[in-house]
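As you look at this complex, bear in mind that one protein chain is not there, while each of the others sits in place.
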Amino acid sequence: MTAASILEVTDLSKSFGGVEAVRKCSFTIEQGSITGLIGSNGAGKSTTVNLLSGFQRADSGEVRFAGESIMGRPPHQVAARGLIRTFQTAREWGSLSVMENMLVAARAMGRDAAWRSLFRPRRIATAERDDREAARGILADLGLVALRDDRAGELSGGQKRLLEFARIVMARPQLALLDEPLSGVNPVLVARISHAIEYLRQSGITLVIVEHNLTFVEQACDTAIVMALGTVIASGTMNALRKDPAVLDAYLGVDTSALGVDTSA
Amino acid sequence: MSTFTHVVGFGLVTSAVIALSAVALSLQFSVSNIPNFAHGEFLTLGMYGALVTQRLTDNIFVDALGGAAVTAVAAWAINRGIIEPFNRRGAKVTVLFVITIALSLMIQNGLIVFFGGTTQSLVVPSYAVNQVGPFLFTAADEVVMVVAVVIMVALHLVLRYTKFGKAQRAVADSRELASVTGINMPRVVALTWLMAGAIAGLAGVVIAFQGGTFNPLTGYTFLLVTFAAAVAGGLGRPYGAMVGALILGLATEVSGGYLAASYKMVIAVGILVLVLLVKPSGLFGAKEQAAI
Partner (left out) sequence: MIDYLVSVLTLVSIFAILAIGLNVQWGWTGMLNLTYITFVAVGAYVSAGLDVGPPIYAGQQTYILSLSLPFPVAALGGTLAAGAAGALIGAIALRRLRADYFAIVTLSLGLVVYQVVAQNLGLFGGQVGMFGIPQPFANNLPFSPEEYTFFYLGLCLFALACVYLLARHLYRSPFGRTLRAIRDDEVAAQAFARPVFWFKLRAFILGSLIAGFGGALLAHFVGAFNPAGWTPGETFLLYTAIFLGGTGNNLGAILGVFLFTGVISEATRNFIPMIPGNPDANEALRGVVGGLIIILVLRFRPQGILPEPRDKDTDRDKDNNASASLPVAPATPQLT
């Protein structure tokens, strides 16, 4: 364990009714890095994300986040410790305004207790004012500030994705797990999303990105982890992975180490 | 005959009645994915349908069919006119559930407006008592149980061996998948509601037959125990509903023999809550939508 690793996954396993979705999966994430998590469908990526974020319970293994074990903890506790995830579809709070989405996203520990609103109104008002200020800044950086009073449910698909990123910055996690951030996004907007992801990194957030679009992963991520059949089969830079026979085998089903083929989908 | 066999006898008869009702509920849930709060009113419609038919003919079988037919048509109409349009618009489950609650109240009150709130009864042959094994059953009891068994077997045969049955099971598994594979999904759903309505109507007739009197609220009093049986067995699983009905019928009657009668419902609720706490999807696993 190096001093700079923020997430350590060891021998994570999960079965569903006899089918091993995740099988002794192990990897380490360095603080401040952007790591891609790639693999074909059914490789176990989504399950891994669910297991790490607490939405599903692993059968065995160990997960250490920022030095502490988060195995078996419910999702809200994992998030409270600084590990936040997104979902394959943008899950905005539709009837709330964009600004209200940001305010809820701020992990104001305990500030939303009912009694606090009743008995400490001024302290809450001050904290809210600061939050709104910060939120405006983030929304401005992502080009959403003019929409901040609109209901989040009325935004376009691309805008909803950007709102997702804005919420993550607002929540100030240590690590963000992005589950297929490009799914359902117009190809024209991919560049916009890439900039937004870079913005996340510049805000000091370590990123793990699950994606199918390998060109994107190559351009946005420092390194990538490849999963197949529920376990990690290789990791490293995209260049190195491109030449890795195990990776090619898993992706193409062909044993060709001579082919330095770009496996973009 | 001891008290125990006495109450077990009651339990078997009650289970038969609940089974009919719960199976109908499960069938309808399996294709529409909303629990129908107006289900009790389907039972009541069966009773009143039989009552009206009895004004035309004395034949108790025709009367029963009349009750079943009325309910079947009502169920089909409700699905076609209200449930499916809302479903097609992507309404949330809670919204649909609330609509069935509204329907329940409309039907109950509608029946009061048309028939008055007073109790009614069907004319039935006399209640002679026979000895069957260790149990004492009246003719009415025997008819109830025979009808229940016949319907269960018929349902099983239909689901297992007919083209419609296979289509129904496919739709129950997944509406989207079924329509993609060329099944006429709306038609299967409509026919399932028709079938479920007929069974529920028959259950109502059987209740009126066995219990003697009824009023516009009688079906509603069976709603809770029907839900308990269907949910305990796993909503959307007709076979599970049968098992659930057996458990609930026996449990409530056996305990009712030793505790006060009003606590029967408490027992039913207790079983339901217990099953849900231990296995939230019911004993055989309900059709659940993924949380994520």
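Descriptive notes on the structure:
Letters A and B mark the chains as written, and numbering starts fresh at 1 in each.
Going forward, a contact is a pair of C-beta atoms (placed from the backbone, for glycine too) under 8 Å apart; a residue touches a chain by one contact, two chains touch by 3 or more.
All of these numbers come straight from a predicted model, not from anything done at the bench.
From the options A:A105, A:L207 or A:A234, the residue with contact to the chain not on display is A:A105.
Between the chain not shown and the residues A:D141, A:D222 or A:D249, the one that touches is A:D141. In the complete complex, the hidden chain is touched by one of B:V8, B:V62, B:V98 or B:V124, namely B:V98.
The chain that is not drawn here is touched, among residues A:S69, A:S95 or A:T126, by A:S95.
By the touch definition given at the top, chain B reaches the unshown chain through residues 34-35, 82, 86, 91, 93-95, 97-99, 101-106, 108-110, 112-113, 116-117, 224, 227-228, 231, 260, 262-263, 265-266, 269, 272-273, 276-277, 280, 288, 291-292.
Interface residues of chain A with the unshown chain, by the touch rule above, are 53, 55, 74-77, 79-80, 84-87, 91-97, 99-101, 103-105, 107-109, 111-114, 116-118, 121, 124, 128, 132, 136-137, 140-141, 143, 145-146, 148-149, 151, 156, 158-159, 162, 167, 171, 189, 191-192, 195, 198-199, 202.
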